[in-house]
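See below for the structure under consideration.
All protein chains but one are shown at their positions in the complex.
After this line comes subunit A, so read on.
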Amino acid sequence: MADDLDAQIRAAQAARKKEKSADKASLVGQVSFDTDLYGEKGAAKFEGYSTSLPMNDDEEDAATFGSQTKKLSSYTAPKQILEEMASMDDGVDPMADIRPSRKISDRESEYHARRLNRQLSPERVDAFSDQAASTSARSYAEVMREAELDREHADLQRKLQEKQKEDEARRKEMEQSGDLQAQAQAQAKAAVEKAKAAAAAAASGAPKKRRWDQAGEGEKKSEWEEDDSISSAGKSSKWDETPKADAVPPRKRNRWDETPVDAVSSAWDATPKASDGGVTPGGGKRSRWDETPVGVNQYAATPIGNLGLMTPVGGSGVPMTPEAVNAMRWEKEIDYRNRYLPDEELDTMFPTEGYKILEPPVTYVPIRTPARKLMATPTPMAGQGAGFMMQEEDRNQSYDVPPEIPGVGGLQFFKPEDMQHFGKLLDEKDELELSVEELKERKIMRLLLKIKNGTPPMRKTALRQITDKARDFGAGPLFNQILPLLMSPTLEDQERHLLVKVIDRILYKLDDLVRPYVHKILVVIEPLLIDEDYYARVEGREIISNLSKAAGLATMIATMRPDIDHVDEYVRNTTARAFSVVASALGIPSLLPFLKAVCRSKKSWQARHTGIKIVQQIAILLGCAVLPHLKSLVDAIAHGLEDEQQKVRTITALAIAALAEAAAPYGIESFDIVLRPLWAGIKKHRGKGLAAFLKAIGYIIPLMDAEYANYYTKEVMIILIREFQSPDEEMKKIVLKVVKQCSATDGVEPQYIKEEILPEFFKHFWVRRMALDRRNYKQLVETTVELAQRVGVAEIVSKIVEDLKDESEPYRKMVMETIDKVVSQLGTADIDNRLEVTLIDGVLYSFQEQTVEDVVMLNGFGTVVNSLGLRVKPYLQQICSTILWRLNNKSAKVRQQAADLISRIAIVMKTCGEEKLMGQLGVVLYEYLGEEYPEVLGSILRGLKSIVNVIGMGNMTPPIKDLLPRLTPILKNRHEKVQENCIDLVGRIADRGAEFVSAREWMRICFELLDMLKAHKKGIRRATVNTFGYIAKAIGPQDVLATLLNNLKVQERQNRVCTTVAIAIVAETCSPFTVLPALMNEYRVPELNVQNGVLKSLSFLFEYIGEMGKDYIYAVTPLLEDALMDRDLVHRQTACTTVKHMALGVLGLGCEDALLHLLNHVWPNIFETSPHVINAVMEAVDGLRVALGPATLTHYVLQGLFHPARRVREIYWKIYNNLYISAQDAMVAYYPRIENDVRNIYERYELDLVV
């Protein structure tokens, strides 16, 4: 075989030599490619391809459209329709319905939206400043008074409501005593009244502040009030029940719908209904039409002046809601596209001959349904006098082109909503007439607009300007513009991010000037703390943390104090979170006295509640950093466990749970004072309160010593077991969690768990219903695994193994997952024969019976089989027949799973000595290589790979020489999974069994592999590069290298980079001397990419071969010399990288002469300014410093440290600093002597001592 191979290689080489033409330097030009695959010549390779990017479709359409705007008559109707059809796709985004809106207000819940209820309060007095405060600023006392008033107001209203309710009830009672008819009448009346009230509420429109936290509202708490794990996400909110404005799926717009749209169309064309305004759209997905009900009514009922004009936006200045603006824009576009074609135009469009113009039938009446036209009759503008005006038609298609704003330049976009804030910039007033304040305002406005809507470079400069000038502008004018922007209902994520960034930057600059605006800033930033987006939360925290550092603790407390017992729960919640951030920024100790006072507040339970919540949030935010202050924090809130208010008790328990979680596993002594009230509390409480108490206990027990843990666990277990049967989902989850935590502690005996906990546990929790809720499911599995850790595998598995045959699939899945986890953690050693039989039987059954192919089943199966090892031998036959049968299944998923299973159990099959069976499987998989679904094909390849790995190349059936040619075409497959597995398999074969395949086949594979260097996945590229190495090793580097060198000519950068890596790897595997000559020869090709590729290969090469490089350094030095003197920057950059790797590789091996020579060539490049180049140069200098020692480098550096030119000094000092940092001590010996002068002594006499 080997002889045959050698002969082949020789023959191939001889043939190549013959072909060689003398006129070229490159080795590459002479490679013999498969011409059927690659065409004749490299140059002609792209013949027949378009060399530029395709620019047809849209662009061409736009172009024709543009050119035709002048002579409208030139296109025919059908063509126009066609174009409209074609352009419809850009007009209507087909994904618009699916894609979540970028607007923040569209995705936030009703609770989050309550941020809009808050107002930007007037400035506060800065108690620390010596300047007189402005008249509008309010003092702390005033704010507190206001808060008090607010509370009283709310209180009063609640009482009124209660009274009304009472009255109602009393009247009903009275009526019930009356006769039935009267009762019915009364009910009808009540219903009417209610409807009226609703209508009135709708008409009044303004969203009323809701008082959620009033007792009168019952238990309508928001989910935020509770700790995350308690709140049930799945619970249907009451908003789901609210009748919504007809929830019709938004229809796709059809522009030439002649028939009036039917009744169930979207809301904009129907007569606005009263209900539209009344319902606060909540819960479900809102269409943008019912966003702010006020706006909808505004233009539907009586359109005000300007609304009807064609250019409604341009500086009209009439405040419009963003929704109205949107509607306007839309309407305008529709109108334009659907405008009537006058007779003259029609005449020019249609052929003049062969057609006759018919009179319209007498019965024809044009449709004039005003409902179909949003603003059909524009109300005349006040200024223009009455009468109808023919509107000038705007024939330019300038739909969404951002207007040029004076002094700002071209923006990326300009939303009509921006008009509200930035309209002033467009009024084109003379700058000279404006006052200083106004000028300043405009300046800020322009900068903000640039930051918000500009291109990244504009944004960058604007951001810097606004930061630099922040103190000149002053806090007031800045925040007065930024904060309203942040409150805008149409704010998008990106805009918010940018504006928040602005605030962050100017905070640093403004420092204490910010004090009067702290509250305003908090109002807009606090909502970020409860945003669902992680990064928004982080941003919010950062701002508040900076804010508190700028404003100081006293201001922060004074500002936020009134919000602590605010009537709105939302405000209190966000304030608590903000306070926790303040604590983390300024340290817990500084906040502690305040916290203690608030937690003991006698004035209102809300203050106590918020105070305790602050502690909870501190624990969550700071984690183990609370430990030093744990005792004081617990002391501050301990009394809350016996508070008179249920809510305070609950939040206290939750806060203690959070503290214990943060402190784990330390700090039990700090919790001593709460142990008694906690354990007493679980006997007193029910429901939610009990759940919170149990949670706290669950987190405290793991902190205890073994014996205490044992004692307290027994105490709590009675309650826990009682609560096993609680129907409440929340309670279930908490109970499960606590059981897990208790049983994980050392003190609890396995015996106790077996006897006391397990029977009840399995009775109540291992039921089908638990598998249905995702969170229950997860918690139950976790707890069961934890219990198994204590009582052993057999105990748990024997209890649930029967359920593998349960009829409910989700339940089977849960059982399987538990078994999977238990077995993978604890093994199967103590599973006896009987259990083993049942287990395998159950696993097989559930695997076969699955209707939804799930990875859980696959994992479980794999884990069990792998864990049983040799014991699974008797069942292998059965398992294999199952696999074979399923491999032949119609469903792709089933086939895929079967193939995946093979790869999981291959090792066990080998252990059991079932080579024959594996051979069979191999053949079957081989036969299925024609699989059409890439996912399945990938799994099949993986299966094959695992079999090959296990039984070895020689024993493989089908033989490798049959297998590999089948794989070659699959390499062309573009699916990542297929590619990855295929390349792995091929690489494996090239590594272990290259001799089974002819060199020619390997070359063919090499060509295929080139394409895979383009793969997106790094793993694929790495595997490909490695495979090149294996192949080169198998068939000699020459052919592979030639292929690779040729590939350096391609355009694509990634491809070239990977090629250079591959060359380096080939050089590494086949020794550099086989590769270097060809590589260096290739450098003579006068082509930039090739030369750079060669240099890069050299760089990787010297990186990989390390100290082996000492034999080659003299060979490549002339080449590097040339590269370091090249005009091209990249040459020098790459050469520098090469020098770095080289120098580091040959450190201490006696190549200093060559390195010094190279240093002389590197050194002039230190003045480069391009960041990549200068980095590479600095690294090369660093590398040379390591190899040559700091003394040499010092001599170079000393030349320029005090050079007259600053540019020179700068870079020399930079190098000096690098040198100094890395060799501070060694430098002592190399500093130059400095002569003393009259004033100072510079000599270092200590170094002159001689003994």
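The working rule: a residue touches a chain if its C-beta (ideal position, glycine included) is under 8 Å from a C-beta of that chain, and two chains touch if they have at least 3 such contacts; residues count from 1.
The rule is simple: contacts and distances are computed from a predicted model.
Undergrad: From the names "Ribonuclease P protein subunit p29", "UBC core domain-containing protein", "Splicing factor subunit" or "Mitochondrial ribosomal subunit protein-domain-containing protein", which one matches the UniProt record for the unseen chain?
TA: Looking only at the record, the undisplayed chain corresponds to "Splicing factor subunit".
Undergrad: Would you indicate which residue among A:Glu173, A:Glu353, A:Asp832 or A:Glu1246 is in contact with the undisplayed chain?
TA: In the complete complex, the chain left out is touched by residue A:Glu1246.
Undergrad: Quickly run down the residues of subunit A that touch the omitted chain.
TA: Listed in rising order, the touching residues are 460, 464, 1201-1202, 1206, 1209-1210, 1213, 1216-1217, 1220-1221, 1224-1225, 1227-1228, 1231, 1234, 1239-1242, 1244, 1246-1247, 1249-1251.
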